[in-house]
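What follows is a structure written as structure tokens; I'll ask about it next.
Heads up, one of the protein chains got dropped from this complex, but the rest are sitting where they should.
Then we have chain A:
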């Protein structure tokens, strides 16, 4: 789910931060520049370490020194095929939307929800649709009562790099709300005993 990436960038440290130790000041500027932004390598979550900072030259007409910084950041970059535990956020007729707290653009399109299923208007929330999985004549509702395990199918970066969307699948064994499988595996064990 998370990766370390090494980057090099030219960083301008505003004069009001110069009273702090250099490493702290550079880290503050890097956090403002990179944190919570989706780069081509993923969603930047944290500055891990600053490997080196060179330069410190003040360009003419500017009051702030500029450093060439080599640093390592922690990025959230899932790979296709990874299984991640998420929470239910909302659902509509196109599918579900899941969230990880720090990343909210996980979509499970309708074809990837376990079949047979049906979609009905949610009795608790008029604007939303609720998905229900029908298995062996029992109905399982997909809602926010438990964690949902999903497998990453596709990652897409929109042209304007503000958010990034992921497509997930929950139509395979072991995926979907965790409670389904805990209940199911208990049932299977009973069957084996008899």
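Please note the rule applied: contacts are C-beta pairs under 8 Å (C-beta built on N, C-alpha and C of every residue); 3 or more make two chains touch, one makes a residue touch a chain; residues count from 1.
Convention: contacts and distances are computed from a predicted model.
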Candidate names "Non-structural maintenance of chromosomes element 1 homolog", "DNA-directed RNA polymerase III subunit RPC9", "Very-long-chain enoyl-CoA reductase" or "Histidine-containing phosphotransfer protein"; UniProt protein name, chain not shown: "DNA-directed RNA polymerase III subunit RPC9"
Selected residue (touches chain absent from view) among A:53, A:74 or A:119: A:74
Given A:62, A:82, A:120 or A:139, the one touching the chain that is not displayed: A:82
For chain A, the residues touching the chain missing from this view: 1-8, 31, 35-36, 41, 45-46, 48, 72, 74, 76, 79, 81-85, 87, 100-102, 144-147, 149, 151, 172-175, 181, 184-185
